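All protein chains but one are shown at their positions in the complex.
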Amino acid sequence: MSDVNSEEKTNSSIPIGRMLRSDTTGFTFGCLLPEPEVPLFGDFVKAPAQQGLTEIIGIIHNIVIEDDLFVRQLIAAPELPEAYIQDQRKNRQIPIEVSVLSVGYSSENNIIQGLPPQPPVTLDYIKRCSLSDVIDFTNVQDYLALILNSKETPVEELIGAALQRASKARPIEDRELFLLQAGKELARLLSDDLSKLNSILRRIQVNI
Amino acid sequence: MKPESELERIFPDNQGNSGTPGIRIGTVVGGSLSKGLVVKLDAGELPGSMIEQLAVGRYVVVQGLTERRFFCIVTDVALEHTNPYVESNPPETTDSIMAEVYRSTLAYGKANVAPMLVLERDSEEPKPVKTIPAHFSVVVQANEEDVEQVFGKADGDHFYIGNPIEMDQVPINVNLDRFIERSSGVFGKSGTGKSFITRTLLSGIVKSGKASCLIFDMHNDYGWAIKNEHGREYKGLQQLFDANRVNVITLDPETSQARGNRHDGALQIPYDAIEPEDIAMLAGVLTLSEVQVNALYFLRRRLGRKWLRKLLSNDENDQSELDEFVQQGDLIKGTLGAIQRKFEIFRRMGFLQTNVSEDLVETLFQKLNSGISIVLEFGIYGDSLPAYMFVANYLTRRIHHRYVATKNKAFGNQGDEPNPLMIVIEEAHKFLDPEISQHTIFGTIARELRKYNVTLLVVDQRPSGIDDEVMSQIGTRVTCLLDNESDIRAVFSGVSGASALREVLARLDTQQQALIMGHAVPMPVVIRTRDYGPELYEEINQQTFQLQSDAETVAQAKDDLFG
Partner (left out) sequence: MGLELNKLSKQVNKMGTTVASRSAEIEARLPKARATLKKITNNDPELKKKIKRALSMHWTGAIPTSEPVHAVFPCPKHPKRANIAAADGSQIYPDRHGIAIYYLINTGSIIFRHGLDEAPICSSYPSLFYENHDLYPNEVLIPSSLVNARRDITELRELAQIAEKEVKTAPTLLMLDNGLLLYLGLQTAEHRQSEEILGEYLETLSAIESTNACIAGVIDRPRAANVLRLLRLYDMENDMFDTNVLRSLGDYSQLTDRMLFGTLQPGERSAIFVNASPQNLERYLPKGQKIVFYYVNAGTREQPVILRVEIPEWVANQPEQLSLTHAGVVEQARFGDGFPYVLMRSHELAVVSWTERGHLDEMIGSSLHRSGLSAVVSRKAQGKQWTNSAKRRYGK
């Protein structure tokens, strides 16, 4: 991950999908670009809410490639020529459902870590957070508590992935300090569940 | 982002302390006034390292919520954790992040600190603590300003004795007025530098002119040049001060001359001046029984002033006079024989003379009263505990007597009061043994405080041998390393809240470190004692000059006023 900057340029604020359904704790959006880098588990995304007054920041915790009869019948076909595979992959817009856990929002340039006052509205554009968005948001670690308390997400994997993402958004020299601070916050939150803590800490190594 | 910066935002630096704040080490999380405060240590820049940077005896300052600053001394350090799982499943040391996270949060250092003094807001002078700082008060390492504020600056009343550990630039000063006001002690097992500290203290006292010292110099440590075990030579008091300030009197002129020590006279004691009381205290070392001691009083009564001479005499007449007591049934023969046998030792004391031209007691008193300190060198007699004790007892009784008389005569007229005197004795436990301290002059002096302007400076390696009651009267205690549990207990007897300092004392370096506590310092302090060497000599010279010029100025002013 040496060229973080080029990644920044290409992905900063391109909409990656539209809102399907939402509540205050999270939302699900449909996505049509199954590209190598988008969307990723643990990625930070943002969605407008309250008619643009706030921008919700969330973390992708589930990506579902929806069931498709077309693909199913091809799986059964013998000697499938490459052209059919290419058609399915490149041309067919297989819908992807991406579920996001809301962890905070920005309002008038303030970043608040907590549940947003209103969820995003159907069909709103979901954008990927730029690297600087990610850095700004993750400077404070209160959102980790929100993830830990979420019921429907693979908490340990999700925190591990989100922290790796946030770490890599930073210059190399800042990463270790960042992960350490996050680790300390987790240790405070999980002081009574060290096996969970350990399992998360093992996922956030600097040099991966 | 360092934790310090965040905390400084929340707890702005105390305005009363203009200097740079000390390094933050943690927060108060519990404790009591009697048992000391519990401090949860910060993780530190290298997480977990804070505890290694701390040491018992170190000073810390707790910044209370109400701008009070509490000066405390670290008494213990410990490793703690928030979850017992940590002990059974410590993180892999190869996993740097995990280990660091643990060391920053779940595992932490804990320190016990004893609050000693509190500096109220807008106050310059620290006072003894009567309360403790609030929960979560910030604890910082004491910086130089803090220590100076507590121990004052070096001046005519304060004498620089050493530096706090790890603070080479900060002088710790002893309040000399308070040091001589009550009896003091220098303790430590042998080889820990007792005599160097004592010499340093004495040079300070002599220089200040606040008291005269009568030093019973058992091992020739104070008067003339002294060599340490490495052969290095140090100046004695006589070399630092002129004859107006320090005189050396020797009991052994021959040895003194042989060593090239200058002395200002030889001490001779006439047999006839010796009273049974002078010897009774030696009962222990001479293994005199009670019957034998009582016999001495009998002999003195019957034989008069020459009783001792007659006892030791080879003259037939003297001997038959003694035999008569036996025949009359006043003395048991065995008793007399035993006394005579045990008294053989006096024959070897060359300073005991039949005829003595000068009343040395009076001379010494006059010198001491006029501000001249006396070093009494024992020469070869230093190896003889009976001789040492005898002489110390003999002189002290008489000089004390003179002080009492003079003081009583003065009737509170300060101008006529005798010059304060501090008597320095070594092997003090021999004089202050619980068995005899009730009856000896030293016990009396220790107990009567400064009623007659006489105090003791006891130098001893076995403080547990000293009577508790006497010990509790020792105002200032300078303690080098002690490792005997009963000795450690003894030096802390009568010091409130001092039990917390035991760990400190037991972990002093073997040399040049001392714990000073009591009357002359605002709070206990562990110091690296200042070097006894050229720097000290130089300072003594300068101070002497200044004092003299001050005296001249005062004299001049008086002249102007009354002229």
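Here the chain labels run A and B in written order, and each chain numbers its own residues starting at 1.
Convention: a contact is a pair of C-beta atoms (placed from the backbone, for glycine too) under 8 Å apart; a residue touches a chain by one contact, two chains touch by 3 or more.
These figures come from a predicted structure and were not determined experimentally.
**Student:** In the full assembly, spell out which visible chains the left-out chain is touching.
**Tutor:** A
**Student:** Of the listed residues A:I14, A:L80 or A:L177, which contacts the missing chain in the full complex?
**Tutor:** Of these options, the touching residue for the absent chain is A:L80.
**Student:** In the whole complex, what residues of chain A lie against the chain that is missing from view?
**Tutor:** Looking at chain A, the ones touching the missing chain are residues 70, 73-74, 77, 80-84, 86-87, 89-92, 123.
To be clear about the criterion, only the chains that are shown with their structure count from here on.
**Student:** Using CA atom averages as chain centres, what separation in Å is found between chain A and chain B?
**Tutor:** Comparing mean C-alpha positions, chain B is 71 Å from chain A.
**Student:** What residues on chain B touch chain A, complex-wise?
**Tutor:** It comes out as residues 1, 47, 82-83, 85-86, 89, 91, 95, 97-98, 100-102, 104-106.
**Student:** Which of the residues in chain A come into contact with chain B in the complex?
**Tutor:** 176, 179-181, 183-184, 186-188, 191-192, 194-195, 198, 201-202, 204-206
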